[in-house]
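Just passing along the structure, written as structure tokens.
The complex appears here minus one protein chain, its other protein chains still in place.
Right after this comes chain A.
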Amino acid sequence: GVCAYVRTLLFLYLSRPEIWVDSRTIYIGHKEPPPGAEAYIPQRFPDNRIVSSKYTFWNFIPKNLFEQFRRIANFYFLVIFLVQLIIDTPTSPVTSGLPLFFVITVTAIKQGYEDWLRHKADCSINECPVDVVQRGKVVRTQSHKLRVGDIVMVREDETFPCDLILLSSSRPDGTCYVTTASLDGESSHKTYYAVPDTMAFRTEQEVDSLHATIECEQPQPDLYKFVGRINIYKDREEPVARTLGAENLLLRGATLKNTQYIYGTVAVYTGMETKMALNYQSKSQKRSAVEKSMNAFLIVYLFILISKAVINTVLKYAWQWSPDRDEPWYNHRTENERQRHVVIRAFTDFLAFMVLFNYIIPVSMYVTVEMQKFLGSYFITWDEEMFDDELGEGAQVNTSDLNEELGQVEYVFTDKTGTLTENNMEFIECCVDGNVYIPHAICNGQILSAASSIDMIDSSPGGYRREHEDLFFRALCLCHTVQVKEEETVDGIKRGIHQGRPTSFYISSSPDEVALVEGMKRLGYTYLRLKDSYMEILNKDDEIERFQLLHVLNFDSVRRRMSVIVKSSSGDYLLFCKGADSSIFPRVVSGKVEQVRARVEQNAVEGLRTLCVAYKKLSESEYQEACHHLTEAKLALQDREQRLAHAYDIIEREFVLLGATAVEDRLQEKAADTIESLHKAGMKVWVLTGDKMETAAATCYASKLFRRSTQILELTKKRTEEQSLHDVLFELNRTVIRQRSMSGLSVDCLDFGLIIDGATLSAVLKPNQEGAGNGNYREIFLEICRNCSAVLCCRMAPLQKAQIVKLIKASKEHPITLAIGDGANDVSMILEAHVGIGIMGKEGRQAARNSDYAIPKFKHLKKILLVHGHYYYIRIAELVQYFFYKNVCFIFPQFLYQFFCGFSQQPLYDTAYLTLYNISFTSLPILLYSLVEQHVSMETLKREPTLYRDIAKNSLLRWPVFLYWTCLGVFDAVIFFFGAYFLFDNTTFTSNGQMFGNWTFGTLVFTVLVFTVTLKLALDTHHWTWINHFFIWGSLLFYVIFSLLWGGIIWPFLNYQRMYYVFMQMLSSGPAWLSIILLITVSLLPDVIKKVLCRSMCPTATERAQVGVGETADFTFQPLYDPIDE
């Protein structure tokens, strides 16, 4: 199939640079080769044990701790904790040790549990029974006991226990069918071939008598690549060498289907060296923009923390300059302290201040952010609107790290086939030498026979024409890799269109091929089956024609064509080739090229997928030469790919053009609507496709990517042939800039669409050509793209897709990119983009597996971006800002207090409050807020995609906003502290004249603090569900109850009772209540005023929409982007 080969190419790019260390030699059945051959060197291979677990019972604690403390935040808290243990610090080590311990323990338990599950899974895999042929008998053993060289017997529906070379199969033709659903998600049946010399083996004894060695490459993760050679030793003869390719290698994890049993040898790779195990490596981590801002903020706060500590240390020593302050008579130093050098004392003081203020960077923020992401991502999986009934699946979240990035997308790169379109191909017409044939399956209500349905344009059937017509239909029936499946033997997802004949249908990994073969069937030529390398066709006259299939020159996306060499019953050697017009026309020497080209172009404009068909007759000698080229290339152990490509290039020449086909790929449901919404949301949509320009452009018009009003700029090979690339680029740039300057900032600015093809793109991207004038074309190209609302890149190779994404990512605005695709050829761009979205499409699951999010249909992109992405972004933005805010509020009063306690590091709050503030008093409301907040209703977000622009460019986490929050925090902290200070100033609070102490002072500040930060969150909450009510009021209540309990009991085993009755005493005082109310009000006031004023003076679109809830918002707010089309 198409994509299988694309994948091969792709993995070449993706897999690490190959290092050919050595090949390995495997002795089948552990038998030495006969003397004379190479010496028997037993090589050591790992056993077949799969270890996916990370830890063992013994190393769990050290290894897990090591991994956890490698995270910079955990390490920071560990350092603080150690400092507290070592030096005399204001707060007990418990205050930072307990939260750290809590976080570490929770993480360790989670990871330990996951690892335990993995251990269990490993165990069940490793102990599953396998049949091994030993001394001519089948013996049952456990999977992990398999060794390289064992001969394994596998029965139908069993899973291969390791990577095997197929020796023989129960099917007489030496093939077996396999599904690799658990490896790459493709449930289609793939055919694997036995080694020809051993395919006749039927019994264990025969298999056991085999005397052979296998040489092959060292393990590598590419699922679709394998090079090896088998040397079969027969009595005293030279060993016979046969090549082994990926088609002989059965992969661990795949399942045997439709084949009773097979014998395979544990060929190459066992245990952790199997391709499946090698593919389980974790992908590279993507970091979201929010995370980057968060880290920047953290650095700022770290800086604030250090400067606070430095300021206090310096001030302390300045203040202590006079000796009566340094050591008043009532507070003597210890002897130890006096002897210590002043520098050491100062450093100790600095560390103590660091410890005192360290809560400004809270340990719980990481936990909360992580929990928010993890739990929040469930809303995507749970979303019923993104559930597809046909597939029976909803959206999938493969990584929750990027949830908020979904709200930040500026560029959308989408694949065309299968993403914008259904990838549900339907044969529309074919044209032979300019004559068009359209299958009319149903005409005037009655099914016509295939023959009469052929629509003759030119009704004079000349002999020449007749001949070409015959060849054309046969070519399409023969030149493909479609398999015929009997219905009852197939399960899983059915491929191909059911054609009323329940006995069989076609399956292939390429839907185009199925459509073509189906189409041929409707035109009267039915492909029956491939049997013993003979392809059988039922022709129009119900006769069976048999062609011997000699060679298949498989499709790949570089050549963009495939060929077969067959021998007809009359003994002619024929080569049929079908492929993209651009790859066929240059190789054609005769035929009605002009007529066919015209038809192809016309079809392409209509958005149909076209293929050209050509053939050539081979003489016996030509055939032999071709055979020679192919076998030589196939036998090569090294550079096989390149050699094959070269061989194909030599063989596929001098064609005679037969005709062309057209297949329709319908647009996905609501694709146009989705694209329009994305446009309105300010995203630039680029379509990257391998299709040809006309087809792709037609799809773009249909999907409203281009409108009628769109001015199309072309940057194609055709144009660059006429003018130099340099001139074209500059001219386009001028056009764009002129337009921009003319229309200025007016709304109805003409929008541009750019079309570029692969060849031109690689020319543009070529680094700085000599003599090309002043320039780097890259910049000019980017400048043009920046001014285009839509870009279509056609004729793209998979690698170029990734290149484009990379180019945009690296441009100077560093926009957030999203790539969406369904096929293996999109994997590279999915991995490259900031957010990769896979569509669970027809072309297997490669894309979905490698993506960050997988959705069933393109239309779901709208909801996942505009609704989920928007929500996640505002939620996490608030979460991050609020966390910093509440910790400024928390720690800044402590800082201020140092000025009034002689910089002695006296904590303002009690230890319990210091410890629990971030863990319990203020943690749950913000977590729940960040899970359920909806500042605007879902319907509004969907109806008004423009709201997405409000949060573009990380707008809620920019420095001014961050500064605002920090200033608000500082303001609140000043209010808390000085409010309490002036209230406590030299007066009594109670009506019995008693005085309060320092802990009451701290508790008063703390109470105001907890209430203020919680109510601040309440003010920011727009969506009050019972959850919000429960957690906001609940957490305040919890604070009160906790304080009552904490102060109400003499706690046993606790070394201090300084909080005893402090809270109650405070509550019994009238002025305390009044001042708490006053201080809370004052702290919240500026934020409320700011909100109200901003709302009325310069409301954002979001704020307008919030008001418009329930009303008819459509006319109150005209979108900036007026859809002028239609």
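Criterion: a contact is a pair of C-beta atoms (placed from the backbone, for glycine too) under 8 Å apart; a residue touches a chain by one contact, two chains touch by 3 or more; residues count from 1.
Note that contacts and distances are computed from a predicted model.
Visitor: Pick from "Cytoplasmic tRNA 2-thiolation protein 2", "Response regulatory domain-containing protein", "Cell cycle control protein" or "Guanine nucleotide-binding protein subunit gamma" the UniProt protein name of the chain that isn't shown here.
Guide: Missing chain, per its UniProt entry: "Cell cycle control protein".
Visitor: Please identify which residue in A:Gln339, A:Ser621 or A:Asn986 touches the non-displayed chain.
Guide: Touches the omitted chain: A:Asn986.
Visitor: Identify the residue among A:Phe77, A:Phe413 or A:Phe1001 that touches the chain left out of the display.
Guide: Checking each option in A:Phe77, A:Phe413 or A:Phe1001, the one touching the absent chain turns out to be A:Phe1001.
Visitor: In the complete complex, which positions of chain A touch the hidden chain?
Guide: Contacting residues on chain A, toward the hidden partner: 90, 324-325, 328-335, 378-379, 381-384, 387, 389, 392-394, 871, 900-902, 904-907, 932, 934, 937-938, 979, 981-998, 1000-1002, 1019, 1022-1028, 1050, 1055-1057, 1060-1061, 1065, 1069-1071, 1074-1075, 1078, 1081-1082, 1085, 1088-1089, 1091-1093, 1095-1097, 1099, 1104, 1106-1109, 1111, 1116.
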